[in-house]
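Here the complex is missing one protein chain, while the rest keep their positions.
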Amino acid sequence: MKAYEIIEIIENFAPKELAIVGDNVGLQVGDNLDKEVNKLGIALDPSLNVIKKAKKEGVDFLFTHHPILKNPIKNFTGIMYEKLKILMENDIILYSAHTNLDICKDGLNDALAELYKLKDVENLYENGLGRVGIFEGSFEELLDITKKYIVESPVVVGNIDGDNFKLAVLSGYGLSQDAIRYVAEKADVYLSGDLTHHSKILAEELGLVVVDGTHYGTEVYGLRKFMDYLKDMVDCEVVSLDF
Amino acid sequence: MKAYEIIEIIENFAPKELAIVGDNVGLQVGDNLDKEVNKLGIALDPSLNVIKKAKKEGVDFLFTHHPILKNPIKNFTGIMYEKLKILMENDIILYSAHTNLDICKDGLNDALAELYKLKDVENLYENGLGRVGIFEGSFEELLDITKKYIVESPVVVGNIDGDNFKLAVLSGYGLSQDAIRYVAEKADVYLSGDLTHHSKILAEELGLVVVDGTHYGTEVYGLRKFMDYLKDMVDCEVVSLDF
Amino acid sequence: MKAYEIIEIIENFAPKELAIVGDNVGLQVGDNLDKEVNKLGIALDPSLNVIKKAKKEGVDFLFTHHPILKNPIKNFTGIMYEKLKILMENDIILYSAHTNLDICKDGLNDALAELYKLKDVENLYENGLGRVGIFEGSFEELLDITKKYIVESPVVVGNIDGDNFKLAVLSGYGLSQDAIRYVAEKADVYLSGDLTHHSKILAEELGLVVVDGTHYGTEVYGLRKFMDYLKDMVDCEVVSLDF
Amino acid sequence: MKAYEIIEIIENFAPKELAIVGDNVGLQVGDNLDKEVNKLGIALDPSLNVIKKAKKEGVDFLFTHHPILKNPIKNFTGIMYEKLKILMENDIILYSAHTNLDICKDGLNDALAELYKLKDVENLYENGLGRVGIFEGSFEELLDITKKYIVESPVVVGNIDGDNFKLAVLSGYGLSQDAIRYVAEKADVYLSGDLTHHSKILAEELGLVVVDGTHYGTEVYGLRKFMDYLKDMVDCEVVSLDF
Amino acid sequence: MKAYEIIEIIENFAPKELAIVGDNVGLQVGDNLDKEVNKLGIALDPSLNVIKKAKKEGVDFLFTHHPILKNPIKNFTGIMYEKLKILMENDIILYSAHTNLDICKDGLNDALAELYKLKDVENLYENGLGRVGIFEGSFEELLDITKKYIVESPVVVGNIDGDNFKLAVLSGYGLSQDAIRYVAEKADVYLSGDLTHHSKILAEELGLVVVDGTHYGTEVYGLRKFMDYLKDMVDCEVVSLDF
Partner (left out) sequence: MKAYEIIEIIENFAPKELAIVGDNVGLQVGDNLDKEVNKLGIALDPSLNVIKKAKKEGVDFLFTHHPILKNPIKNFTGIMYEKLKILMENDIILYSAHTNLDICKDGLNDALAELYKLKDVENLYENGLGRVGIFEGSFEELLDITKKYIVESPVVVGNIDGDNFKLAVLSGYGLSQDAIRYVAEKADVYLSGDLTHHSKILAEELGLVVVDGTHYGTEVYGLRKFMDYLKDMVDCEVVSLDF
């Protein structure tokens, strides 16, 4: 299958226009989109380890959720040199769908909404990130699902009694202090990743229950679903590289 | 003892001029520094819980490491209303020494340097934050100290063989991606707090071993030392409120 | 009457959405909007004197035109400490309607337009601030009205002969140099407040007649009308505190 | 006398380097500094009236305290066209010494310090603007001097008993809210110009006594002294144009 | 003919609203638009030479394509003094139509499109600048037209075989590196002015053929057409001053 055909499939699923302003989505490293792809690798991060593994596995198209760079560069040395050299010498195309994959229908956020069987689901933010809806079970049941599908030992801040509370979910890093303040107005419980000290204190003060399913755990759950989708759609081998 | 006398003692230990630009240090809430202080409370955070406890314990001077606000406000409602009301109604002075206490001699960073018995210690940053020196034991021994004095189960990224490696320590939040890049040039192992996903990936790529002793753990260790110092110096009761 | 009911009445009259961008309108200091209000105080400024008087008079809801802060703060000492302490200890809610009250129908600008019986009235600015229309009398008559209702001895720049000239009015501070340049294109005479040296020189150069009715005088005129409105609408005692 | 010789005399008195950053001082309009000057005009403002009068009086070098423009322009129409045309057609050089004349030895601020016979005089600001020292008389005496030499009916905020208080003086506009806050820490009484509503309220709250001698009055007093100096120094006729 | 009538004719042809944001178009120097115009001068630049020539020729309305200033000023000395003095002393109105004349129907860009007989012409940029279409001849023929009507010896980067290629044209300066990158996606050959080193290298790398017809040549071609138009429309003598 041609590289541009794979890109068409990805972009039909996660249109680039959905990405938030300033995000780095789409083709990251590559030139010849006409080349034949025999093996498609999928990973959360284009880390050096993932790129080395892609080479070792004979991957010729590497899809990652996170882009290769957030801040641009003008010198090519060290780790970036190593990464680019491996990709270029082995003709591995690197392509990312980041916030567009978080936001799109059946993307990473919808995957979480579905996992927790949320009712009356709405977008958490106007830009399409996150979901919020009614979780019909108890907090115990919520933690059981989290431990089974997201991360073995989630960090938990607070507690809530009874069933049928409002649950917000956001894949990846959603636990800045601004986010805590915002979500406290919208939900009773908030599942996301990368909890840090000041956000924890703030959640306690505001009475927002927080479940830190880790950045990795909250994104890889939906990424597996997306891999299954790609396996159905593309006409080549598909392998996962960091999950 | 008068409030201004306590402030003199604190500022002799942690001069305000040491604080980094833009930090909010010194008197946070208070008017009458002439008032008699009978009970001094100490905490990491001026959280709502800490402030309620201060009232309950009859504290009339509350010292915290973190300031009450990083970003300024112009309306007084919700949690901030509650905090200010309790402090004002109960005549509790709130005073913070933040990065000046991290930086100063025998402050939070020096406490970590001493705990790990670093040799040839230097400041990690030009502004005085952090310390770096030779740790003379093995990585196992480093983790033992960490588990005993900082946090029970530290998150660890990487590993290092042998003794006598360079260890950097920084109390609180020192694990941004920029910090990881900076410290990777200066040390083999880095102890600090609030590790998140992208920093972990970057540390792996750069071969920097990271020990996340938590924001809380890496700051409270030195804060206890500072409380001991205050107990010796001030002429009133001293109580800890969140550690 | 409940505090939130009073707020509803105010906001029906002066909707918050009318305020110009960055203005600080609405609830300034307060937490419990469910509390019973027995005495409503009204003032131009939430000055220390007004707040002390509010306490002395037993006011439990203080309405002011000017907000408590234009620029935000992160420490609470001195005058702000005093103000907040009095408000919080005495459970006085502070609420402001600023540019929304200038702009709204029957607000401070409409009050001036009505006082001078302007014909063919239009908004002076696109954002709704100020009014401009035909004043059907002479400049002498305009000054008589001003002296009787706005301020005893207005400062006057220039003069105009005859009747039926274009008069612009703007409550409060409308006499910046940019404003003088703008209004000189729209009107013959301009009534507003806070005239300073460079604006006076510019008005002379541009041939714009300026009447400085003072910031206080041009705002308090309409504020009295608004107090009358509130007296009719709310179910509690209403007192004025600085006019 | 040549124009450049007059400029040398002015700049020896008020060196351009003293001006605050961004101020527009020195040659404002002019080309040929070699031309013979027969009549030197002095004014506070390069207003249209002053420029017309300069032409009428046959002035060929116009010195003003305020510069012709604070904000730059790129089109030349209206009032600015008129001003430039008169200056250029009549070969009138326009030259300004603004904050350098406020700041310099025996400049506008020193003139005020001398008028009030301040003792232990220091600069009010680090950049050299304003003066502060001990006024040895009573507040009544201070007002008498003000009425006699600065302005007939000064606006006064507050009052102070007894003799020997700290008086700050600043020529021109010194009554912003930031200035009030700053001076309240340095002096008991503050004489400057262009008082507006919010500054008045703030001065009352902070207990700073303010005397508004007007922008014009506080600057023209020293400007007369400077005119006397020029009369002694230059070899041509000297006339005042707006004072 | 009155000055304002000439301005109406110009603005009907090149409406000011078409100009790009921040451009300085319209009346540059002038006050009395009621004055009778006997001689209209046209030039590319309001250079000192052009202005001197305008005076010498008895021009009383000077139209230029380039505005008198791009960056605003607040002192009037040197060359700008000379220019303004000549204009003002001789009552010469200066008026510019810059990017509005590039963009408008039958303006400078349309003139180029017509010269090269482009088919299927579209605007090159969304803001209306530039044109792009099919050139039906060979590259040799394109160069022949350029040499005959634009500039004797154009600088040429690259080459293209065959007929019927896409040609982009932009009057004036269109050869920044960003422009080269943009046009390389839209055309095979690009005619504009002011080619510099880095743009040349980039064009070579991207395979974009560039013809530098000079800033002057690419603008004066259409300016002559516009002069012809004015000659037909205005009721006074028309002379060209720098072409």
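The chains carry the letters A, B, C, D and E, assigned in the order they are written, with residues numbered from 1 in each.
The criterion applied here is as follows: a residue touches a chain if its C-beta (ideal position, glycine included) is under 8 Å from a C-beta of that chain, and two chains touch if they have at least 3 such contacts.
Since this is a predicted model, take the numbers as computed values, not measurements.
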Contact list for the unshown chain, restricted to visible chains: A, E
Residue among A:N24, A:N123 or A:S138 that touches the chain left out of view: A:N24
Hidden-chain contact residue, picked from the options E:E8, E:E205 or E:D228: E:E205
Contacts of subunit A with the absent chain, listed as residue ranges: 24, 26-31, 67-78, 81-82, 84-85, 88-89
Touch list for subunit E against the chain that is not drawn: 45, 47-49, 66, 79, 172-173, 193-194, 196-198, 201, 204-206, 214-216
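Heads up, the rule we're going with is that only the chains that are shown with their structure count from here on.
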Rotation angle superposing subunit C onto its copy subunit D by C-alpha atoms, nearest 5 degrees: 180
Interface composition of copies subunit D and subunit E: same or different, split at half: same
Subunit B-subunit D separation of Cα centroids, rounded to whole Å: 51
Junction residues of subunit D - those touching two or more other chains: none
Graph class of chain-chain contacts, one of line, ring, star, complete, other: line
Complete list of chain pairs which touch one another: A-B, B-C, C-D, D-E
